[in-house]
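The structure that follows is given in the form of structure tokens.
Missing here: one protein chain of the complex. Every other protein chain is in place.
Going by the order they are written in, the chains are A, B and C; count residues from 1 in each one.
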């Protein structure tokens, strides 16, 4: 059984394990106050092209999302997200656990648009009963989105403008950021995110690390006491140097994008194989997730040797499924899959 | 300016004020542990046709909704509601403040159907990632719904069956219950609610009381320690006898439905006037809320003398508005409004 | 049975009932946006000697405490209170329900001192693990305290200075404020509270109203969106004019202090009767609550005709009990009690 159902089936890039082994018996102070974390923070800031951001390492995406949102919002405020956004449907209520409503907007594309955000805010503030409604105060985007698509720099710039008009903070979940940066069609850089957002994070768990996300705080108001909030929300690691070390290794010499690029290339090979077979796709994706539409027989045949995710039914006979690659995907694995696609 | 924008513009029925005046200098123990509350509880139980329910008096609807939901759900569980349900859009996040997600379902009718509930639960439990999603555990209905429409006994029975199949508690918000019971087309009694739901409440604030809701707990598991939860959620009144007294007066000799019936009759008179004028309606309502669709000129003309609610735009030139009557609406007020509708 | 166990056994001063009756059929917009509330707000501001405060009317003390605290604190922050403070032990966790820890300090007097506050904050900020502890950010005082005692203006001024030094907001719970203002030894005025605190409230429930508290926001940062928070925490009354009206009547021509003064005088008569009988007191109180120490026989004898609160055991044979008077206490009631004290 080869696993393509998600992008976290293996451990980490070998360089990280080597680095852990090397540091394993060195003594470090706890909770990411060590020199390795500082070195990794410097690398993140360099990528951002800004020194005036704060960088924190959290153990995972749920903690990153919950901690950022609880840090940013007052109790009566909510966060706008696509209906399909991770915080909207795949956190088992971790956001609501902080007392905040996710204001879910329908989205055919899996992304939000500036005009949607504007329309929602206009409706809120024009409604005479707005004090009886959750106040929109932040926007959540995923880049890449949960369906593998990407915001363009133009779209992101328009969203930033909408946020400025309606006094909203902008938060970008970059759990799969590497795969976005490595996509052939992408025109958004880390520096763009550091310039356009109030907070975003660079995902490690899905892009080469054992675990961990690097949260970048751009807006000054979010910085105060953020470490208290990490601790409160359960995202503080005792041996915090482990987090810093992973990003230190990942961000060395362009390695983060390089490993992601290989994953994207493998994904596009898989895409092309499904295309050649005549399969339609749920959506056009240039990242490591591909969503071919299969019929029952095709699904059954592939299920014998491959784990993939069932995404959503398309019609009575067809279903969109998800095949993911990752930094760990090998040529041999993809070759085998392509052969089996070809013989569908 | 005559106010038809909601059903809580006046104080209370005179009999309640008389009763308060009579008891004002009697000493009662605090927090609804008094004899008046017990008398009112007995009347609620009689209406329910069951002695094995617990009855609690809370100060308002927000507290009733939040307290019931926090009492019923474990932290990872959510409550299904129509997108237009009160807990979904008009509580400023009071439900999320208890840590629970409102699982909002789209609804053209403002109501939920048994098949919608079934479909949602089937999707949840069939999804291999269901542990990453909020678990559906309760269903919230309003009777009448926020748009003035009613569940039939058949619909409610079907929803109960769906709840049984999917292990869901059923909660009915009866903030306007009187106006439902008094509607010509209604076939759901308080006893039906006591038989079919796990918890519901009888609204006082909008139906003749100064304030207060009578929560009826039918499911045994909800009863334990409910008073602790009322206190925690801020719904416990020091002078609790004030709440019991209001329901004692409202539920005397059928008064609750009688005062609501007059309000409904007034609402239907207003409906007929708009109809005669050729207005369409957003929805057919047989209760105290009516939703005629007006053009801009009509809106402007009426706005000079009447307060009404702007509900939702229908097209570029037309808007659905809401006119409410209440137990306090007089013939003279409605006569005047009808005259002005006729001269639109 | 005469009730002296608390100060909310009766309804309200007759003038309030008269005013409600008079306004009962007038139409008012909902949620305290009416003219009566504005009139009451103006009276509160006049008492405060400041126009630049915001005044909100909430239904009760639990909501006032929870709403103020959730409005003021970020998630990782806590509020200092005496171990015996109401938020510390008598809110069934309503404060923790907002996600905040009450940082309880031991207190022999039932009050906090500036030096206690300073010591706690110094310890927090000097501790190298302070990020792993709840951050002190607000101080909660009750005036009068739960044991009937009062802060002096000097003490309050010192606490303000401590708050300034440690960047703490100062919140005074005035649920029984009237009885404090009316105490012969009191030297703290409403204007002092408006000058020295960031937020305080004037209690109605225990001082002549049916229910309701007037929250005064002095610190600008607390004012923003406070109405959203009232709604979220369940303290928003649909017929909000009822709250404004009660304060409008209570604050007319010094009535608030006048009715409280009579209650205090009655309490001091009771105190003196116990004293003449040779009883000791748990604490010296100049307000409407008295805490005589009784032996078992005395307790039993009085329990036949009087409801009082059992406060705390003092030794194997003696118990401190609480007798409360209120605005409703009559000469005849106190005369009867004094006769029975004398014959103990």
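Of note:
Rule of thumb we're sticking to: a residue touches a chain if its C-beta (ideal position, glycine included) is under 8 Å from a C-beta of that chain, and two chains touch if they have at least 3 such contacts.
All values derive from a computational prediction rather than experimental measurement.
Checked against the hidden chain, the listed residues C:129, C:152, C:167 or C:330 yield one contact partner: C:129. In the complete complex, the hidden chain is touched by one of C:46, C:221 or C:310, namely C:310. The chain not shown here is touched by just one of C:29, C:78, C:110 or C:292, and that residue is C:78. The hidden chain makes contact, of the residues B:65, B:98 or B:147, with B:98. Listed here are the chain A residues that touch the chain not shown: 1-3, 5-6, 8-12, 14, 17, 20-21, 23-30, 59-63, 66, 91-94, 97-98, 205-206, 210-211, 228-229, 231-239, 242, 307, 328.
Against the chain not shown here, chain C presents residues 75-76, 78, 89-93, 96-97, 99-102, 104, 128-129, 131-135, 309-310. The omitted chain makes contact with chain B at the following residues, 31, 70-71, 74-76, 98-99, 131-132, 135, 225, 227-229, 231-232.
Convention: only the chains that are shown with their structure count from here on.
Using mean Cα coordinates as chain centres, the one most removed from chain A is C. Each chain gets a centre from the mean of its Cα atoms; for chain A and chain B, those two points are 41 Å apart. The distance from the centre of chain B to the centre of chain C, each centre being the mean of the chain's C-alpha atoms, comes to 34 Å. Separation between the centroids of chain A and chain C, computed from CA atoms only, is 49 Å.
Counting partner chains per residue, chain A shows two or more touched chains at residues 75-76, 99, 131-132, 135.
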